[in-house]
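Every protein chain but one is kept in place in this view of the complex.
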Amino acid sequence: MATRRLVTGLLLGAATVLAGAWIPGAGAAESIRIGFHAPLTGFAAGDGKSARLGAELAVEQINAAGGVLGKPLELVTYDDQAKPDQAVPVANKLLGEGIHAAISGSYSGATRAAAAVFQQAKVPYVSAYAIHPDITRTGDYVFRTASMGEVQGRGGAKLIGEILGRKKVVLITLDNDFGQSLARGFKEKAGDFGIEILGEYTYSIKQRQFGSIVASVRRDAPEAIYASGYFFTAGPLVSQLRAGGVRATIVGQEGYDSQNFIDIAKAAAEGVLITTALDRDSDRPEVRTFVEAFEKKAGFPADMVAASTYTAVQVLAHAIERAGGTDGAAVREALAGTRDFPTAIGPITFNALGEIYKPVQVQVVKDGRFRRYAVIDDPVLLAPPAE
Amino acid sequence: MDAYLTSLATFVAINVTLALGLNLITGFCGQVSLGHAAFFGAGAYAAALVTTGGFPFAHGVVAAILAAGLLGLVVGLASLRVREDFLAITTMGAGFLFLGFVRKQDWLGGEFGIPGIQPPFAPRGMAVLAILSAVLVWLAGVAVRRSWMGRIFMAIARDEEAASSIGIDTARFKLAAFLLGTMSAGLAGAVYAHVVQLIVPDAFGFVQSITILAMVVVGGIGSNLGAVLGAVLLTLLPEMFRFVDSYKLLVYGGLLVLVMHLSPDGLVGIGRRLLRTVRR
Partner (left out) sequence: MFYFELLIAGLVQGAMYAMMALGLTLIYGLLRILHIAHAAVFTLGGYVGVLAANSGLPLAVAAALAVLVAAAAGPLVYGTVYRPLLDKPPYVALIASIGLLIAMEDGFRLLFGPYGLSFAENPWFVTGPDLGGIFLSWVQIALGLAALAAVAGLGLFAVGSRTGVAWRATVDDPEMARSFGVSPERVRLLAFALASALAGLAGFLVGLLNNLIEPGMGNITSYKGLAIVVLGGLGNVPGTLWASLLLGVAESFGSVYLDRILDRDAIAFFILVAVLMWRPQGLARGR
């Protein structure tokens, strides 16, 4: 019995020592280290890859232009598999490696868990595209460069009800925090734009076959469909809707925002509209630099996730520049004071909660690519919460 | 560095608690359960609801243990009806059912889960709490093992028909094993919820269940020490392979296969064989 306890103790001790040994020491004193976590493996690995590429591109461009305060930026990247119980140790590991600030390239659950860790350690943390409302409520060190789901949903209501003038709508909602917050925002404002919601159908993230939803939509015969999802669900969904003879206008969101969506749905994707953050047809230099450089680096067209992490890095770098150093409190102040900073996803200004107001870009699939369709600039409708 | 070790230690301890509990069910009593994460989840949700409702943490722990135990009783009763072959699939089904129900309930947070769970202690304190829970369950496991109950469990695990033919009410004992195992999962759930501060349904799915089973089997099924070793190893493995982050799962999966081939009775089996050769 005693021997067993001893062996267990020794093993635990060995593991701890090993743990200490394999953590690399803090990087060269001359670089500014930014922690970065994303789902590099697991079900969300697609978004993780885009996120990483976007962040890396920003770091490369910033360093090519001389770095921040004369020092190069260094991205310290770890995989969290989009899981909260991986994100917490990863956050702590990053802290232990002497990072000065951190960016989340991951989903909401993981981001929220890591946010608690960074807030407690008073390390500035920027969520690139996770949209759970509670993330910024964690504390004043947490910021978000994406629009919350509810805000985008409201934008969708305006798009369908007012800009497109379609009043009879069916909702198809992805059953997770992303889809549900979009639906929430949409339903909140639907009435204001004269929209009648004929029905709402939900589906799980693992689903690729939507026969029952297609049948329900055919029965309801709407003028437009507001469907949330990611490219791997939206692609099959949209193709099956069109194949089933549904001609209604389909409006999606940034989850569709990837060339993969078009590759899957092919002809069915034509004419699909999405509300998103990236305007590929923008002639603003900061957008063009991103779009063109990304396609060159990655070998495929830019998507929203990449644009968001790219932006998050830029915003953070800009704040460190203005803070004149890497002191946590100073960087936080600088972040909070970001005003109209031009980025690939629009000018960034943080409010008291760390949220941004951003016009919503509406893109349409035309000839197999996303093109600009409209911009919804409505500070009242799209106002994020301030506390 | 310190914070990292603290959080690692916390998760290791939570997984050890889970593995020890599953070992009671699967190892001691021979019932292969593929749904253990559901009890973990039941405990986490119960504790989270209680503490976010304003009640003290201790109440949350009690609620967690009760909830997990109750669910364990239900599943245990259900699995009694089913033949051995089907037990694994039934427990898998129970796990999916639990999760499928939870993610649709708004009062349980639905897909958003339950956020804003306040930890009762600072991270170091939570680590201590997790370790204490693991020790508690370990002691319980050892006590059971040594008791008359433990002997009966082993008899049932070895040959259920024989055991019942000598008059043992195998049903009652299997239920008892289920109860003990699931209650400890509930305890682990309460601790977990207060460490990550946000619980979402996805954390308690089938993949989590098989991970816990893998810990038990890799460590050496039926052995408490094995459960501990397996949990420690499999929790630390992804961390150890951070330098090959992209290949992590490939290596992890490959290792599972390898260990099963090299030592089906787990790490403890390797240890025993080593000791025997040393002693000679």
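Letters A and B name the chains as they come in the text, with residue numbers starting at 1 for each one.
Assume contacts are C-beta pairs under 8 Å (C-beta built on N, C-alpha and C of every residue); 3 or more make two chains touch, one makes a residue touch a chain.
These figures come from a predicted structure and were not determined experimentally.
**Q** For the chain that does not appear here, which of the shown chains does it touch in the whole complex?
**A** A, B
**Q** Can you say which of A:Arg247, A:Lys266 or A:Arg371 touches the chain missing from this structure?
**A** A:Lys266
**Q** Of the residues listed, A:Ala215, A:Ala352 or A:Val375, which one is in contact with the missing chain?
**A** The single option touching the absent chain is A:Ala215.
**Q** Which parts of subunit B are in contact with the chain that was left out?
**A** Given the touch definition above, subunit B has residues 26, 32, 78, 81-83, 85-86, 88-90, 92-94, 96-97, 99-101, 103-104, 206, 210, 213-214, 217-218, 221, 246-258, 260-261, 264 touching the missing chain.
**Q** Even though one chain is hidden, which residues of subunit A still touch it in the full complex?
**A** Residues 41, 43, 45-46, 48-49, 175, 201-204, 206-209, 211-216, 218-219, 231-232, 235-236, 239, 242-245, 258, 260, 263-268 of subunit A touch the chain that is not shown.
In the analysis below, only the chains that are shown with their structure count from here on.
**Q** Indicate the whole-number Å distance between the mean C-alpha point of subunit A and the mean C-alpha point of subunit B.
**A** Averaging C-alpha atoms per chain gives centres 33 Å apart.
**Q** Considering the complex alone, what residue numbers of subunit A touch subunit B?
**A** 4, 7-8, 11-12, 15-16, 18-20, 22-23, 40-42, 77-79, 83-86, 88-89, 91-93, 95-96, 109, 112-113, 116-117, 120-121, 132, 134, 175-177, 179-180
**Q** Where on subunit B does subunit A make contact in their complex?
**A** Subunit B residues touching subunit A: 1-8, 11, 103, 110-113, 115-116, 123, 192, 195-200, 202-203, 225, 228-229, 232, 236, 238-240, 242-243, 245-246, 248-249, 271.
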